[in-house]
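All protein chains but one are shown in place.
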Amino acid sequence: MTDREQMTLTSAGYYVSQEAPIVTDNPVATPASAPPDILRCAYMELVVTDLAASREFYVDILGLYVTEEDDQAIYLRSTEEFIHHNLVLRKGPVAAVAAFSYRVRAADDLDKAVAFFTELGCEVRRSEDGFVKGIGDAVRVIDPLGFPYEFFHQTDHVERMSWRYDLHVPGELVRLDHFNQMTPDVPRAVKYMQDLGFRVTEDIQDESGTVYAAWMRRKPTVHDTAMTGGDGPRMHHVCFATHEKHNILAICDKLGALRRSDAIERGPGRHGVSNAFYLYLRDPDGHRVEVYTQDYYTGDPDNPVITWDVHDNQRRDWWGNPVVPSWYTDGSLVLDLDGNPQPVIARTDSSEMAVTVGADGFSYTRRDEREGKLGNQL
Amino acid sequence: MTDREQMTLTSAGYYVSQEAPIVTDNPVATPASAPPDILRCAYMELVVTDLAASREFYVDILGLYVTEEDDQAIYLRSTEEFIHHNLVLRKGPVAAVAAFSYRVRAADDLDKAVAFFTELGCEVRRSEDGFVKGIGDAVRVIDPLGFPYEFFHQTDHVERMSWRYDLHVPGELVRLDHFNQMTPDVPRAVKYMQDLGFRVTEDIQDESGTVYAAWMRRKPTVHDTAMTGGDGPRMHHVCFATHEKHNILAICDKLGALRRSDAIERGPGRHGVSNAFYLYLRDPDGHRVEVYTQDYYTGDPDNPVITWDVHDNQRRDWWGNPVVPSWYTDGSLVLDLDGNPQPVIARTDSSEMAVTVGADGFSYTRRDEREGKLGNQL
Amino acid sequence: MTDREQMTLTSAGYYVSQEAPIVTDNPVATPASAPPDILRCAYMELVVTDLAASREFYVDILGLYVTEEDDQAIYLRSTEEFIHHNLVLRKGPVAAVAAFSYRVRAADDLDKAVAFFTELGCEVRRSEDGFVKGIGDAVRVIDPLGFPYEFFHQTDHVERMSWRYDLHVPGELVRLDHFNQMTPDVPRAVKYMQDLGFRVTEDIQDESGTVYAAWMRRKPTVHDTAMTGGDGPRMHHVCFATHEKHNILAICDKLGALRRSDAIERGPGRHGVSNAFYLYLRDPDGHRVEVYTQDYYTGDPDNPVITWDVHDNQRRDWWGNPVVPSWYTDGSLVLDLDGNPQPVIARTDSSEMAVTVGADGFSYTRRDEREGKLGNQL
Partner (left out) sequence: MTDREQMTLTSAGYYVSQEAPIVTDNPVATPASAPPDILRCAYMELVVTDLAASREFYVDILGLYVTEEDDQAIYLRSTEEFIHHNLVLRKGPVAAVAAFSYRVRAADDLDKAVAFFTELGCEVRRSEDGFVKGIGDAVRVIDPLGFPYEFFHQTDHVERMSWRYDLHVPGELVRLDHFNQMTPDVPRAVKYMQDLGFRVTEDIQDESGTVYAAWMRRKPTVHDTAMTGGDGPRMHHVCFATHEKHNILAICDKLGALRRSDAIERGPGRHGVSNAFYLYLRDPDGHRVEVYTQDYYTGDPDNPVITWDVHDNQRRDWWGNPVVPSWYTDGSLVLDLDGNPQPVIARTDSSEMAVTVGADGFSYTRRDEREGKLGNQL
């Protein structure tokens, strides 16, 4: 954390500062090896228990494009994607995440990835033919936080569907935007991710410096991934972007028409963090999917870092609508490189839900008033 | 109520029937006098306790146009209105509704209104110069349900602001859409309103025929007013329409920016009833204001009447998001013709909130499954 | 025409007046018989030369819903329609309009229609089983202007698709909005339509009182039909409404993707007249289809009538974009009751195209400046 004295309070109620405002007293060591040059989050490999049910959700309802499929796996992409896929649905016995996969700038970044994670003492595997279809030489690791991370450069190119308006649906998902991970110790996670080349764009803290979540990017959006404080390693969500807000509303309307409105977990709403318009869904296995639009450009090296007060009731929802408890507590298991679920470690820092709602928490709409909408409603 | 055997279940989960599916065993007598020919809901006269605070809410935030104002009252209209006003804010000691005002087709409809309500034994007053500025000859009554209703034809014309895009705001309110009233006995209220010339478009019932709410129209939209079951007579809300859904989201965003997100009570969301996109706000006195867009044409005499099952969790919010308790319980007092608050009579039929949430209630997403999203979330 | 001295110039540049500002020196006689009580424009019967090509256009591209079809005809409806159809595509040798069909309030309005048009000396036919599927007792006439008009009340009810968001497309057409007819003598046409119960909402005139077009309504929108000055009787267009502007843009995008952008004749743009957002397409036979959204409520009997100056370059397109010549000159033939094309009579009044563009015309952006964008561009 950074002392708030060193931050600037904005007219909108959050703070800005120049340096990433998070420090840890329990750091992962910084490797001497340079990290790979990561371009962006590229795809998630998701293990699902009922491939047909998942296909219905991601293809028939959400309208992702099928690049390739067989009876074991479905390779899906968003409208403007030109690489082979943004999501792999693989049939398996336990719903979990098999890989958070990032694309690197060049083939030799894979060597850097191997060196970086080997030096960190992580389990590292490399497959010259890739671990999934459409992807060539790839490195998979269990990172210091326990997550299965993949790095690759080579991939088959496919046609961008951006001009194929004849195939678009009202809720068109145009690109993979980001991942979100649950981990017990956010400052420790942030420090490691910074070593890996990520930059913090926003975070949530309290006055005493407890960090509840942090957003980090490689591509110049608010994030390629975020670290959400909670029991972990678990996957909080994977997020696709739409062009406009009505596209997100159309997804809700369609779920209602299909009598699947219970797939809507939270939203739609406007985030405080990121300023994006959002919706959270749960797929047939309970994996959380966000749909999101209109955050902001973050590509300058001195991009101001935003810190939100955890008690600001507009940080998670700019309209002050309450966050459902499941959104704080639920997450997907992640797998080790042999396909077994990683053990989950409990968070010991205070939880965002506990400090903002209920007897021990509070949230304000206006900084000088303790009582917010949330307290009145529940 | 009508037996569900006489209704047709649609593919979207609601029922349709040809005749207004509500009967009462406690009717208001039908007058022999013909009712006035009502065109539409035209304006509400609202008593507010702090005129400056209300002006800030309705003018600075919501962007209604000021036709005329002095230190006692402000006359406001929506973008496309050509009559003098759609809302009067009048300063007074107790927040309440002084009049639900309807425009009638011709001057002699006022004579009909006098005859109709006199025959009903109601208190009736007529003012040739109108009760407020901009309105000529008018009749005010306390109707059989205890509400202060006004009827008028003559009004000053003002310029429609539809082409004045230079003055429009992101959350532009384009027309007054409807009123919504709370009354203990909905079937009794509906019967009287039908005598007054209104037609039912939708309602909410349970299987045993208890009616929880009904929507009624003169102009060919889903409603000019609705009767919501609850302690009454009280005003549930007044509603303005926007052109597009993003206009409604813009109002939420603006309230967040002003750190007034606690003015957002419920939504935004998609209604099941009416199929409109909606938002509920509370003004500085707690008066509830809805913003709404995109219901459907109802002007044919055989327009199918829609009945929703009270346990259908998508009836109030098509996305299954929960209704906050205050939305069911809170309402504004209404005044008698001398300006004193009308006494509130308790509803004795079961309440919609009680039968849909909590230990004694249930809501379903799919007709054959008892467990819905609401039950899981709260 | 009405003297401009009797009109009020608005801040947006058009005039308003209380009385319909059009008079004719060549009137159709007013029948002693009362006209039928028309509810709204209900459907158009269109003769097409290639049923498969038309089905592709109206169903696959525009997304209208098929109520019923066989190898001779296709019955289509828009999303929120509950009557059997809004458009009949019937296979025939010559592309033309077989009927402009209006729904009347009650069965006995058909007797009134017979009396009204018989007194006018028109050819009148009645079919108790209707002239097309899904419609019962109906009256067809060749009206005094030469157009095949139909009136009916009985129709089969079908399910409204408004809640079936799972079937909606990005360019969803939600309702039939209006017809538009080409006729040489607009004032004569208006007088007859007023006798039939229509009310004028807007018109285009020049200072000397030549009327170039007029809009008339039964339902409370800007029009159920309009009379456009030109060689006639011909059909100018049939119009469907969408909910939002992006729906109209989506139709353009889809036509581009299908390499059918040449089906876009004019727009998208914002009308001055009606204030609606619009697009004009041409179907495979050249029939013109408008898509339109967000005009305004006109249901009050004293709704101000709007008159636009023919030289105001923002009257047809509020953004001043030029009208393509084909939009002024092209129209569809209409059929007599035996299915033969009606002869076309040339307009003798000056044409709107001639007085606004070219050597003999002018258009202004600002009232006091003769030179507008149009003149500069062409």
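Note that the chains take the letters A, B and C in the order they are written out, and that residue 1 is the start of every chain.
Definition applied: a contact is a pair of C-beta atoms (placed from the backbone, for glycine too) under 8 Å apart; a residue touches a chain by one contact, two chains touch by 3 or more.
Only a predicted model underlies this, so the values are computations on that prediction, with no experimental measurement involved.
Residue A:175 is the one among A:84, A:112 or A:175 that touches the chain missing from this view. The residue touching the chain not shown here, chosen from A:205, A:303 or A:363, is A:303. Listed by residue number, the positions of chain A touching the unshown chain are 10-14, 39-40, 80, 82-83, 103, 105-106, 157, 159-160, 162-164, 174-175, 219-220, 243-245, 272, 275, 294, 296-297, 299-304, 318.
Mapped onto chain B, contacts with the missing chain fall at residues 163-170, 172, 244, 246, 250, 253-254, 256-258. Annotation for chain C: contacts to the undisplayed chain at residues 12-13, 244-246, 249, 252-253, 255-257, 259-262, 264, 268, 270, 272, 277, 313-314, 318-321, 324-326, 365-367, 372-373, 376-377.
Heads up, the rule we're going with is that only the chains that are shown with their structure count from here on.
The chain with its C-alpha centre at the largest distance from the centre of chain C is A. Where chain A touches chain B, the two copies mostly use the same residue numbers: shared numbers make up over half of all numbers in play.
Distance between chain centres (mean CA atoms), chain B to chain C: 34 Å. Each chain gets a centre from the mean of its Cα atoms; for chain A and chain C, those two points are 51 Å apart. Averaged C-alpha coordinates put the centre of chain A at 42 Å from the centre of chain B. Among all residues of chain C, those that touch two or more other chains are 163-164, 244.
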